[in-house]
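Of the protein chains in this complex, all but one are displayed in their positions.
Order of writing sets the chain letters: A, B and C. Residues in each chain are counted from 1.
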Amino acid sequence: MHLENTCVLSQKALGNYRVLELASERIAPAVRPGQFVHLRVPRLADAVLRRPLSVFRAEADRLALLYKPIGYGTGALTRVQAGDAVSLLGPLGNGFPVALPPDRMPVLVAGGYGVAPLFLLARELPQRGIVFAGTASAKDILCREDFEALGWDYRAATEDGTLGRQGLVTALLDDWMRNRPSNLMPEFYACGPDGMLRAVGERAVVGGWRAWLSLDRHMGCGVGACLACVQRLRRPEGIVWGRVCRDGPVFEAREIVWDEPGETKKEVSR
Amino acid sequence: MHLENTCVLSQKALGNYRVLELASERIAPAVRPGQFVHLRVPRLADAVLRRPLSVFRAEADRLALLYKPIGYGTGALTRVQAGDAVSLLGPLGNGFPVALPPDRMPVLVAGGYGVAPLFLLARELPQRGIVFAGTASAKDILCREDFEALGWDYRAATEDGTLGRQGLVTALLDDWMRNRPSNLMPEFYACGPDGMLRAVGERAVVGGWRAWLSLDRHMGCGVGACLACVQRLRRPEGIVWGRVCRDGPVFEAREIVWDEPGETKKEVSR
Amino acid sequence: MKPDLAIEIAGIRMRNPVMVASGTFGYAEEYADVIDLSRLGAIVVKGISLKPWSGNPIPRLVEVPGGLVNAIGLQNPGVEGFIHQHMPFLRTLDTPVLVNIWGRTAQEYAETAARLNDVEGVRGLEINISCPNIKEGGLAFGTNPSAAADVIRAVRARTRLPIIPKLSPNVSDIRVFARVAAEHGADAISLINSYPAMVIDVERRRPALANVTGGLSGPAIHPIAVKLVYEAAQATRLPIIGMGGISTARDALEFIIAGASAVAVGTATFGDPMTALNVIEGIETYLSDHGFSSASELVGALEQ
Partner (left out) sequence: MKPDLAIEIAGIRMRNPVMVASGTFGYAEEYADVIDLSRLGAIVVKGISLKPWSGNPIPRLVEVPGGLVNAIGLQNPGVEGFIHQHMPFLRTLDTPVLVNIWGRTAQEYAETAARLNDVEGVRGLEINISCPNIKEGGLAFGTNPSAAADVIRAVRARTRLPIIPKLSPNVSDIRVFARVAAEHGADAISLINSYPAMVIDVERRRPALANVTGGLSGPAIHPIAVKLVYEAAQATRLPIIGMGGISTARDALEFIIAGASAVAVGTATFGDPMTALNVIEGIETYLSDHGFSSASELVGALEQ
């Protein structure tokens, strides 16, 4: 983990998203797929927190972030320009496991910005597979060509039907699962909203496969110190709090104890 | 008084100062010399107050401010660029009286940014006279050519001696006063630090002349509502609080009740 | 259909729930050039006392991140001066005018209230028992339940106008003071006043304010104020006027959802005089967008 003053190389629109490229000598070369950086939005004097963003691309001396301007911080981030200094803390989190037995087929499921960490993963997994990307609308469907250029099969679903199948990405996934060759052993990697992750996880558990789910939780410190980003996990010693920023953001589906509707008291054994 | 969204036309350095030119259709044509605007520094989310700045130049559809970046707000103001929107409240305050009997000679005394309101005044006074400008150093001496082009005699004093006479501007003024033609009747107009204003005012009172002093006080609202910027004044009804933003910033020397060192309780009759 | 913004508090009908807070809007005439005063829900004027009061020496105000600390010290021309100098203008407005009053003794409060009783154009009294900036009275009443009760009772005895005690945030349990207000005849309560605070000029190693301490207002105190309004709303059925750090409609909506029937905009007016009007528009938009037919439906609409 480093605290690095990076320099903005470029910022470009990509559909409804933006790609921010930063010169980074210390963080970039250390990044593994699924890890994130905690970014301080410059000149936002009244914002005390950094913003967590997954690493989308990483090279020896630069990295790129793919983000959607959805609020105060990401909105202000659109105004940074080439040459601006941006402080990053990273790489943070555990990231996705990249070792994969040769008989497994990687199945990536991305909701919204979830393509960012999965794209980095797609480059590093030992075998190619299939990507399911689900978003609100065609303008949110990202990186199709990039995945295809890497040899991945890319399928899209949009909620408004403007591109690919209309509906949720999990429906698309289910269709494909039903028709897949019976000897195909999927290994899931997913990043997106909780509902989607949970659905992917359930399918994996039912089928007896593994699903690596990257959670999105509001964060304070990003390094495990503040205990803001906790998630209940099933561990040998009982139900425990994991810190999404440090123990995650990636957990295997079986570990995650999802909240049940109406549940208020969260029991954990320590 | 208007609340106007103005548009930055240009921003340029001038010595240690900056000149900010703004397109203004409502405020600019209404400005009188010595009035000021209350400016909201854009994108300074944690600053709740505007900043008062004197109008330096005003035309039918534009005005210019001359300011020194000395702190948080003025520092951030240096980053605004042509095309940015800047909210102004103005014109504010009473301004200098411009009617002047023909037998009087206007004597302007400027400390620091004080040249800004005095330059606007210099254009509008019925007769020309002499300007004394005092600053820390040569780089702060502003607008000499502009005053001279208008027909004013311009004399400078710098504290470090890098330009004009070394020392305080009041010393320069005193020299001149000693040697002036005895029939010359000065009328003083001054803007600068309290010490300078007080010195000018004392000379005027002793000599039986008038001195119009523009005060600088920290402000909240700028319109007379918050009572932050008060100054004790001598009025027929007794000692009263005047509001520098609304009743001033210009007061005649005899009106002002200066604070005495060590004085803590400020008695006013209402 | 446009939602109905009108509300009634303490018998005072307002066209919308957005007021301007005492001390930040002078006597309204100061802002008349730039704001259409007839669009405001109500106007609360600067605190008035029985006799003229000269307030504190300068500096009286200092900016801090997300707010300002003021120690104006309640300068005002006294109730007579106020009536003669300012009521003629205020009376011309068709926006309800509330007079904020303070005193050094319960007696002074009561006499000031009595003097305003029959003054045409005065629609209600906000009783400032929470000013952090004067030693005589002010905060001392606001942090002691029995002193607060004395003031409220004394004022109640001498006025027919609606009375709205303005509570201090500087207490461990706001519910106690909300209940005291209700028991002693208040028609509504206002909260919060600015929070006791201090700024030091480190270069000179002196307090930044001549009065040494002052009151913090502005966005910085908003989450504190929302909490106090929420708690007060649990403790009393009196209508609540919520304030503290409102600069957007969302800030105001938080108060209303927490239980305030109306809100007041203070410090934000200095930065943007249009704040109160923008807040009104924002509330209207929110109500339409979320299917509320009136502002009062939203009062206390917090789900848990």
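Simple rule for what comes next: a residue touches a chain if its C-beta (ideal position, glycine included) is under 8 Å from a C-beta of that chain, and two chains touch if they have at least 3 such contacts.
This structure is a prediction, so every number in the text was calculated from the model and none was measured.
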Displayed partners of the chain not shown (whole complex): A, B, C
Absent-chain contact - pick from A:1, A:100, A:138 or A:171: A:1
Touch list for subunit C against the chain that is not drawn: 64-67, 69, 143-144, 170-173, 195-200, 202, 204-207, 212-213, 216, 219-224, 226-227, 230, 250, 253-254, 257-258, 286, 301-304
Touch list for subunit A against the chain that is not drawn: 1-3, 40, 46-50, 87, 89, 217-231, 241, 246, 259, 264-270
Residues of subunit B (touch criterion as defined above) contacting the omitted chain: 45-46
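Definition applied: only the chains that are shown with their structure count from here on.
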Graph class of chain-chain contacts, one of line, ring, star, complete, other: complete
Where subunit A and subunit B are represented by their mean Cα positions, the distance between them in whole Å: 57
Separation of mean Cα positions, subunit C and subunit B [Å, integer]: 35
Averaged-CA centre spacing for the pair subunit C and subunit A, given as whole angstrom: 47
For subunit C, residues contacting two or more additional chains: 65-66, 219
Junction residues of subunit B, two or more chains touched: 46
